[in-house]
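The structure follows.
What follows is an incomplete set of chains from the complex, kept in their original frame.
The chains carry the letters A and B, assigned in the order they are written, with residues numbered from 1 in each.
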Amino acid sequence: MRLTLAEPSYLKESISIISDLVNEARFKITPNAIELVAMDPANVAMVVFKLLSSCFTEYDVKKDTEIAINLSNLKQVLRRASPKDMLTLELDADNMLKVTLKSNTTRTFNLPIIELEEKEQKVPDLKFPVTIKTSSSILNEAIADVDVVGESVAFIAEPKKFTLNAEGDLNQAKIEIKEDDATKVSTSSDEKFKSKYSIEYLKKMINGSKLSEDVVIQFSKDYPLKLEYKAVDKVMLSFILAPRVEND
Amino acid sequence: MRLTLAEPSYLKESISIISDLVNEARFKITPNAIELVAMDPANVAMVVFKLLSSCFTEYDVKKDTEIAINLSNLKQVLRRASPKDMLTLELDADNMLKVTLKSNTTRTFNLPIIELEEKEQKVPDLKFPVTIKTSSSILNEAIADVDVVGESVAFIAEPKKFTLNAEGDLNQAKIEIKEDDATKVSTSSDEKFKSKYSIEYLKKMINGSKLSEDVVIQFSKDYPLKLEYKAVDKVMLSFILAPRVEND
């Protein structure tokens, strides 16, 4: 296996974001893509990541390969890649992942491949009556707004309108995002769909905005949330977040 | 009551500066201005703030209104206002202050109005034989200089010269600011006027430089100091600081 990226930023940013949620994970390297599906240790959030072979200038994968890696370890190494570096990933004879950064110097890092007891995660089959497409920065601002107020936020969708609502011990915040050029709200019916999510988790997930200017938000009543960041033919990073079901 | 600012920065910066000194305070909203007079908890410093109605694009105040607010709470909400937001302040039926930030989204924050036992503060009637007008950045640099050395600084005025003097356990610092295009020093007589002030407080007060390029400094012998930052027809933020009277 030998994979070379002329532009390391998609891999670098993705691993940095994922490692905020998951410490160790298994990559599946197929002839089409590098894939990762992982749960956070608290079993509240799932990450689904795919870096397509079309991103790579060299993509030599004969057969499906699985390697488990400590992500904060990998993140630290990838942080050393600058935009001018060619980044190559290889499997070493000694069961190490070899990361080579090549510019005027050649820098090689060997990372241990770890044993991961956890069995393979499957992406759950979810049905979403609500799909909102908006700019990543609008969602980022809204999450920063509700973060001033509380620990959880209600996502509320109705035709042509997406609302975020948070109530803290003292303050309340309400962010209304109406359908316009930047935002499309699709719901399967005229009713209101409402579900609550942890702001702490959302703050980690919205870093996906580093990969894409747009985000697709999907949810239902008291149901998991899915956020998807995508750069066509390059990278897809999505998150599934369990709802907070409370009596209120 | 309904007040709208097209440019939220004067309010935002002022509250951020004031909340470094005062935690809870009462605003008086009159047909002419929003005003605040407050003492810091240690009774060492007073803040006097006035945001004139001419700053607002909409200023609908029928009668004088007083509302007490937790300032760090308000600061956190105002921090969410970006320069492109229209900011509206209203009084809610539920005794909440409603802050609306409107751009492509509409974001509403409700803050509780609090009970403040403290009675109204009156600005003391002070006579200042010394008035120095200089650029805010000159005063900022001088305070940063003396901060290297000690905890208190002597302000010394004499005709055509303003001197700051600090002595620490080890070092001494002396900053001489002579009258020139940027600085005017007026004293009521030819004598020297000297008084000492806490550098810790001064460091908070000189953030008023975010509102105005100039500052007016007034004091006398072993007497309170007044710093005033003003943007004509818009905002006035001044501080009164008790002297440190020590045997030295």
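Note that in this section a residue touches a chain if its C-beta (ideal position, glycine included) is under 8 Å from a C-beta of that chain, and two chains touch if they have at least 3 such contacts.
Model, not experiment: these values are computed from the prediction.
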| item | value |
| --- | --- |
| Identical protein chains in the complete assembly, only 2 of which are shown | 3 |
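In this text, only the chains that are shown with their structure count from here on.
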| item | value |
| --- | --- |
| Rounded Å distance between chain A and chain B, as computed from the means of their C-alpha atoms | 44 |
| Complex contact set, residues of chain A against chain B | 138, 141-142, 144-145, 148-149, 170-178, 180, 182 |
| Chain B to chain A touching residues, read off their complex | 70, 73, 76-77, 79-80, 96, 104-112 |
